[in-house]
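With one protein chain removed, the remaining protein chains of the complex are shown where they sit.
And now, chain A:
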């Protein structure tokens, strides 16, 4: 089977990538400022709601219900979309999905498409696949455009260019658009408006993702801010929407929960500026051809794991990224995937589905397990529990390693009090390696530990032996 493009080919493991990112002081400054801003704004948007916890519980339950009845609901969605003039396609993996979209573009003789920001299409590497097939994809979301023009990679689910500050964005725009522009955000937004206007008015095919699809009505929902989404969803003749099979809600009423949870969790607004809802094709209004591509790409495998499957509740708000102390310091690109941060650390390895892949297997360790992500998650994904569960899977996949041998030795040592005391005495000898009470490098196998952190020097005397002497 082809490798899953959800992780970027050739990415180093998380500790290696993080080590490099931590040395980038500009990156850390940009991230501290941006995540600090959004954290405060989100808290204010949430505190206004006295029923926030009840909404979270309902969000969790609705999504769990979707996962329990996924087959029935997908078939129902297919029926309702088809009844309203849409065409539904199914794709097992990224390659199959990309081929479907490319073929649809060719059918329309399109060599250019405009795109609404979409995690699903980023996950399957659609832009690259289209480019290889001779179709140029133009990203129209401001942050996606910054990433695309900067030949860069995304680093955040909501704001893929979060690692760039205004002066870096100005530099990219001047270089690639050939215009003079200040570094005022309003001027930068204006430059993007002018740059994309003609594309919106003339391009015949648009590609979008979906935030939600309502199974019983066939309605697709996209939330956005800039109006680039409305442009793509309204003006072209053909619309191709790519979505993960888990993005369903059963009924129209269920949306009332998510239209409250998502804006406050992601952009910290009571409501995002624009939300578009369409159902199949409406004669005389908007695209007259509509295709919906449903992608699996590792989701059904994730569904099989009773603990890990809750990652499929995710509505891609990115609140967990914004509160994560690890993400704030390492940035999103260290995760080597379009899904960074705490949700990425549990979703990416499951979509990859191979714990022998060293990069994917390093992601469940990209956390201090502080639990801030769980607290802010609008659909109550218990990220710390899934992280520890996946760590166990990583250890199991490794088989006999220095770590598993050390753990087995520790278990043997702890079983007998006398063995434990002997070990403590031996351990105390390590004091001679310490400077200022810390050990920065132990001989092998301890070097495995000290390569990335210091160890406090052991005490000269154990508590047990002190107790016996003084109180025993």
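The working rule: a residue touches a chain if its C-beta (ideal position, glycine included) is under 8 Å from a C-beta of that chain, and two chains touch if they have at least 3 such contacts; residues count from 1.
Everything below uses one rule, namely that contacts and distances are computed from a predicted model.
Entry comment: the absent subunit's protein name, as recorded by UniProt, is "L-lactate dehydrogenase complex protein LldG", drawn from "Putative Zn-dependent peptidase", "Polysulfide reductase", "L-lactate dehydrogenase complex protein LldG" or "Phosphoribosylformylglycinamidine synthase subunit PurQ". Of the listed residues A:105, A:157 or A:257, the one in contact with the hidden chain in the full complex is A:257.
Residue in contact with the omitted chain (choice from A:12, A:133, A:150 or A:286): A:286.
Contact with the omitted chain, checked across A:189, A:410 or A:426, is made by A:189.
Residue in contact with the omitted chain (choice from A:12, A:133, A:150 or A:273): A:273.
Where chain A meets the missing chain, the touching residues are 30, 33-35, 37-38, 50-51, 54-55, 57-58, 61-62, 64-65, 67-71, 74-75, 84, 90-92, 96, 140-143, 146, 158-159, 161-162, 165-166, 169, 185-186, 188-190, 192-193, 196-197, 200-201, 214, 217-219, 225-228, 230-231, 233-235, 245, 252-257, 259-260, 263, 267, 269-279, 282, 284-286, 294, 296, 300-301, 303-304, 309.
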